[in-house]
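All protein chains of the complex are present and in place, except for one that has been dropped.
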Amino acid sequence: MIADNPWLDGLVRMGIIALAMPLAVIILTYVERKISGRMQQRLGPMRVGPYGLFQGLADTIKLLTKEDLRPQTADRWTFELAPFVVVVPVFLAFVTLPFTADLFVRNLGLGLFFIIAVSGVSIVGFVMAGWGSDNKYALLGGARAAAQLISYEIPLVLAVVAVAMIAYTPEAGRGSLNLVEIVDGQGRVPFIVWQPLAFFIFLVAGLAELYRQPFDIPVAESEVVGGPFIEYSGIRWSMFQMAEFVSMVLISVLAALLFLGGWNWPLGNGAGIALQIPLILVKTSFFILLFIWLRFSLPRLRIDQMMQFCWQVLLPFALLQIIINGWVLVYGWPDWTLGVSSGALTLVAGYLTYRAARQAAEEPVSPRLHRVGSVL
Amino acid sequence: MAIELEHYLILGALLFSIGLYMALAKRNFVGVLMGIEMMFNAVNLTFIAFSRFPRFADMTDAERLSGHVFVIFVITVAAAEAAVALALAMLVYRNRETIDVDRMDLLKW
Partner (left out) sequence: MSYEEVIFYFVAAVTVLGALGVVLTRNVVHSALFLILALLAVAGVFILLSAEFLAIVQILIYGGAVTILILFVMMLTRVRDMPQALDGPQRPFAALAAGAFLVLSVLAALSSDWPGETREITVVPFREMGEALFRDWAVPFEVASLVLLVALIGAIVLARGEEGE
């Protein structure tokens, strides 16, 4: 408890998050540019400060002082409110995201469910931006964003459900949606061992929710030139950018908590906060670096491939994972059956994807783009 | 004065009447659908209000939860209805280039 009044306490904690996140975004932009430079055999930003360390700061000042333009034909309120509708849900999700055993704003019983539900609201913002800009590329991007984000939310939720099913608490037995309880249940073995399939589904679907490469179909520069953000500039554009990076942090922390044992594994529950914070930081950074690495390694998917992968691979396998978890829990089979079955399914899913990709590479089929209404 | 059951019932009634007007008066297919969604939500609100203020003090928890379970069913059916209705709207638009319900009159003589 930071302050005596619970309202004040919550506000102070939320304020800390609201201050820390833009800072993290500035650092992450710098890190991403540096890594991309390395991967493309350049130096990356070098001008501002030693090794370009202050580049992010300079960019922030530039973005904040840049003129905030609005197309004359744009729909005023929809256009101007869209960045807020994207940013606010992402920050709201942090209300219940625990960083360590007692470093959170509020510990909600349904925390995991809350995070998933609230972060889904930001899709509305993309559609608003796409429609409100009165620009055909923005509209295309908005429609693509709506299609992609809604589709990939389903495997994401199912993968999370699989983990919530096997989370174990001594008081209530199996099953929990409370993130603190879920982490406490993985003191010795993180859930990635029991649920590798759910982990991979979560990772891929999370990457798609972040609309980063190879899933950057809604904002693809070479197809829809920035998608919903095409008409934005200055502070409103930087809000979209911030939302993207903050949700990257959100997904990474969530992956660390759900699958890598958060602050718990491998040090156990007793480790002090001085050890817990570095632990969660390392795990989160691992996922963030993985996302950045993937961004500069994989080519962009085609929209029909993206949809097929979601509905024909991720979704059936996520359902299979849940069914198997149900069997194991109902019949009380030992824990290792979970890991073995899930691992085998992961291999099957990987092989199917690999075969499809090989087939596509050997005999390129012309994409069958059905005319979906008039926009896509 | 504390917030009582009446407050929630009146709020639900307001929402339902607005939805009813919307569903009856709009010419746009999607507008009608939005009115129906609003009516569903008004009903849900009333269900939960009744389950929060139970009629008899000796109702068990399971009986009280019936209201909540009903809300889940209503939301399920509402989602299914929305999906089918919107697919119908797309189909009608593709064939007739309009989603104005007053102009869907092929079967009218």
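Per-chain numbering from 1; labels A and B assigned in written order.
Everything that follows uses one rule, which is that a residue touches a chain if its C-beta (ideal position, glycine included) is under 8 Å from a C-beta of that chain, and two chains touch if they have at least 3 such contacts.
Computed from a prediction, not measured in an experiment: that's the story for all the values here.
Student: Going by the stated contact criterion, tell me the shown chains that border the hidden chain.
Tutor: In the entire complex, chains touched by the missing one are A, B.
Student: In the whole complex, not just what's shown, which of A:23, A:172 or A:298 touches the removed chain?
Tutor: A:172
Student: In terms of residues, what is the contact footprint of the unshown chain on chain A?
Tutor: 75, 77-78, 108-110, 113-114, 116-118, 120-121, 123-124, 127-128, 130-131, 139, 142-143, 146-147, 150, 153, 172, 177, 370-375
Student: Counting contacts across the full complex, list the positions on chain B that touch the omitted chain.
Tutor: Interface residues of chain B facing the absent chain: 1-11, 13-22, 24-28, 30-31, 33-34, 37-38, 41, 44-45, 48-49, 51-57, 61-62, 65-66, 68-69, 71-73, 75-84, 86-91, 93-94, 98-102.
Following the convention adopted for this analysis, only the chains that are shown with their structure count from here on.
Student: Taking the mean of the C-alpha atoms as each chain's centre, how many Å separate chain A from chain B?
Tutor: Whole-Å distance between the two chain centres: 32.
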